[in-house]
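I'd like to ask you about the structure that follows.
What you see is the complex with one protein chain gone and the rest in place.
The block that comes next holds chain A.
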Amino acid sequence: MPKYYHDDPRWADIDALPQDDGGPYPLAAIAYTDEYSEAMSYLRAVMARNEMSERVLELTEHIIDMNPAHYTVWLYRAKVLSATNSDLSREIAWLNPTALRHLKNYQIWHHRQTIIDKLDSHVGEADFIATMLEQDAKNYHVWSYRQWLVKRFALFPGKGGADGEWDGEKELKWTEGMIEADVRNNSAWNHRWFVVLGGREGETVSDDFIKREIDYAQAAIRKAPQNQSSWNYLRGIVRHAKLPVSALKDFALEFATLESSDQVHSCHALDLLAEIYAAEENTWDEAAKAFELLATKYDPVRAQYWKYRQGLLRQGGVVA
């Protein structure tokens, strides 16, 4: 059911402000519905007089449903909420279904942060995120928002902020659950990186920590050897710990060997082996062979790239 304002007595005092589309030759002009055109005309009218009222909240809800990317309607709404001393938990209750209708919108997340920041409570947010991730377990905005919550409420493992309901240890467990549910969910892997390292900036990491993270990634790789997310995580941790890449040689050999080229269980293992061999001049022949196998047999999708890496060996072996 379209909703109109011109015949609504509550809006009778407003002179709608129609759109001036900027002359006879507008670009990217849209065939607006009457409903949208009228609602926007009322929005301009109330914005123009900086009206801060309950009915503006209603109008902005209407606009947001049709055009959530309107960049000032959200800021206007936030100001009205504050000017009218509105109940912010009601705002969150409205935002929940709205976010589900507009999964790819940027503005809504910023607005949510503003509200949650003022409420100074994350109660209900974990459930909301769970609902969002059921729709799309890799929704970029949702994962970004979760990082914001972890920072805002200090939910890093071993960093205090424990309140029983949700703390750093639980955050790490939850992340592990997400990786378990889909070991190829790169957003979940990235979130683990954030959870374990985001609260420790500038600190040196302990050997125990490095071992735990390496063990974790290796166990996931054994479950699914052909998964770039877990390999990237493993290599990232080794690089972060400033260990030589050759520390992973034995592990890589579990999945790939040059001796018997039909014993390759993971092109990512072969990629890693190639890198290990490329790092030492006396094993460049092996590196070249590994790049050749990747290009021609095990990862031909990236043949051009592997040929390039092979070519670099001749120029002195620049590696990642």
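The working rule: a residue touches a chain if its C-beta (ideal position, glycine included) is under 8 Å from a C-beta of that chain, and two chains touch if they have at least 3 such contacts; residues count from 1.
One rule holds for everything that comes next: contacts and distances are computed from a predicted model.
Among the names given as "Dolichol-phosphate mannosyltransferase subunit 3", "PRELI/MSF1 domain-containing protein", "NAD(P)H-quinone oxidoreductase subunit 5, chloroplastic" or "Geranylgeranyl transferas-like protein type i beta subunit", UniProt records the absent chain under the name "Geranylgeranyl transferas-like protein type i beta subunit".
Only one of A:M66, A:A130 or A:A219 touches the absent chain when the whole complex is considered: A:M66. If you put the missing chain back, the residues of chain A touching it would be 17, 19-33, 36, 40, 44, 47-50, 66-72, 75-76, 106, 110, 138, 140, 143-144, 147, 184-187, 190, 193-194, 197-198, 224-229, 232-233, 235-237, 239-240, 262-267, 297-305, 308, 318-320.
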